[in-house]
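What follows is one structure encoded as structure tokens, with my remarks underneath.
Removed from the display is one protein chain of the complex; every other protein chain stays in position.
As written, the chains take the letters A and B, and residue 1 is the first residue of each chain.
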Amino acid sequence: MTVDTLINWFATMGDFPILAFILAVVISGIPLFLVMALNAMIAVYVERKVSAFMMDRVGPMGQGPGLHAGKWGLLQTAADAIKLLVKEDTVPESSDKFLFKMAPYIIFIGAFLGLAAVPFSSSLQVADFNVGVFYIIAVGSIGIIGIVMAGWASNNKWSLYGAMRSAAQIISYEIPAGLSIIVPIMMAGTLNLQELIIFQSGTIWGILPNWIIFNNPFSFIAFFTFFISAVAETNRTPFDIPEAESELVAGWMTEYSGFRWAVFFLSEYANMLVVSGLAVAGFLGGWQSPIPGLFNTGLWGLFWFMGKLGFLIFVMMWFRWTFPRLRVDQLMHVCWKVLIPITMFNIFGVGIWKLIFG
Amino acid sequence: MNTAEIKAAIMDQFPGSVLESEDLGESQVELKADQWFEIATFIKENPNLSFDQLECITGIDLGEEASLQTRYNFHSMEHRHKIEILISHDRKEPKVASIEKIWRIGDWFERETYDMFGIVYEGHSDLRRILCPDDWEGWPLRKDYEGQELYHGIVIPKMKEEDGWE
Partner (left out) sequence: MGVVKGDQMILNIGPQHPSTHGVLRLEVMTDGEIVSQIRPHLGYLHRCFEKHSENVTYEQVIPFTDRCDYLASMNSNFGYVVAMEELMEIKIPERVEYIRVIMGELNRIASHLLALGVYGLDIGAFTPFLYMLRDRERILDMFEYTCGARLLYNYMWVGGVSHDLPKDFETICTDFLDYFEPQIKEYNNLLSFNKIFVERTADVGVIPADVAVSYGVSGPNLRASGVKWDVRKDEPYSIYEKFDFDVPTGTGEFGTLGDCYDRYWVRMLEIEESVKILRQALKEVPSGDVHQALPKKIRPPKGSVYRRTESPRGDLGYYIISDGTPVPSRVKMRSPAFTALSCLDEVSRGWMISDVIAILGSLDIVLGEIDR
């Protein structure tokens, strides 16, 4: 929406279509970048506090006079960001320097492009594609190129191991993710994200909101398979074998320090946001309010969307600090022998349901 | 079975291999080094003895003029009896048969005794130092050990009698 509105506005001022397009894209990219940075800052702080409270400790706290991390450690992320920016920029001597420097940016691009299509509210969306869902799934695969580049260019056996595992994992889990997201598409009959959300307005039996997750048992299962595949896509525990701290030091990120590492981290949290956003839009009603009819206008949409998104991201963090991690072959087993049959069965089931119940 | 019976069983099978001595402890038996591998196989496989656990191999330097010794402590899980076997070595060329094929822990225990004392265990598949670096010189736990001065350019401190460390 935002890019469209900007182009229309420029069109009223004169006839320079190419320049208008470029200007519109650049201008709408700036709030997107701000969203990404803000998301990383908040998510990192929340993760540290949530993990601390789950582990019976307090996390970053600011106490005492002088330079410290603010009340309740709120300034901690800012301090971390400054530290990462002023760190020495090391590039290993025997690495492939060009690929080494390019890799973080490719991963960043993948996450950034995905953010463009996330519907934050009925009017806050950078680009309302007709093929929104398809676009997000497609663009999410760009990240894997960056990961393999990073692992290879580091000239380090550990990084190579991590990158190979990550490549296998992400490519495999895209299949159940894609197959699960077909379920809302089948039910709503459209790939457009806003129309998908509008399809979910109204109620079931007068009380439950008409979200796709509550619609029929197959879509209920589809939500969980999508969420599990999404957690695997973003390399979070229990699927964090590529960055398994206790085995591979830091996996494919081992040789990166300072700002390049910060870009990786930014992209990981942006990725979490994108897949959670897709889950919310596809299954949980997007920016619709859970209480049908009430609080459904204007900025309330943004509030509900951020609430549901926040909840899903919290669940992802909860998983990380509770479960141990799966081994590589067990990971592949779960994907190919468990999730894919279930998702295929789901599609079949939803098709039959729609045929019978309309 | 107690020590006397075990000693009798060994002497029965391998006459002339047991050496008598005054200052042996209660459960100690001293053997000659030549038939050690066969005796070791015997004490493991004989059903009355069945020493299936090699507890410890200790290398000893009995003094600057005396000999080196290897002491093996054995235990049987089945009969719950123990024995300690002593084998002396000549100081100039200490060697004895290796028993790593019989008790798998002999592998690392013998490497450690080799590392510290220089006793060569013949038949060992991979006899190299285990605790000291591979290119260390000398046998540290011998009583007449003089440490090397430099190791790859690092000065090794020596302990002086009165002043303590250098």
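Heads up, the rule we're going with is that contacts are C-beta pairs under 8 Å (C-beta built on N, C-alpha and C of every residue); 3 or more make two chains touch, one makes a residue touch a chain.
Keep in mind the model is a prediction, meaning the values are calculated, not measured.
Contact with the omitted chain, checked across A:Gly14, A:Gly206 or A:Pro324, is made by A:Pro324. Think of the hidden chain as still there; on chain B it touches residues 23, 25, 52-56, 58, 60-61, 71, 73, 77, 80, 84, 103-105, 107-108, 116, 129-133, 140-141, 159.
With the whole complex as reference, residues 51, 54-57, 157-158, 161, 237-238, 240-241, 244-247, 249, 320-330 of chain A touch the missing chain.
Here is the rule we use: only the chains that are shown with their structure count from here on.
For the pair chain A and chain B, the distance between C-alpha centroids works out to 63 Å.
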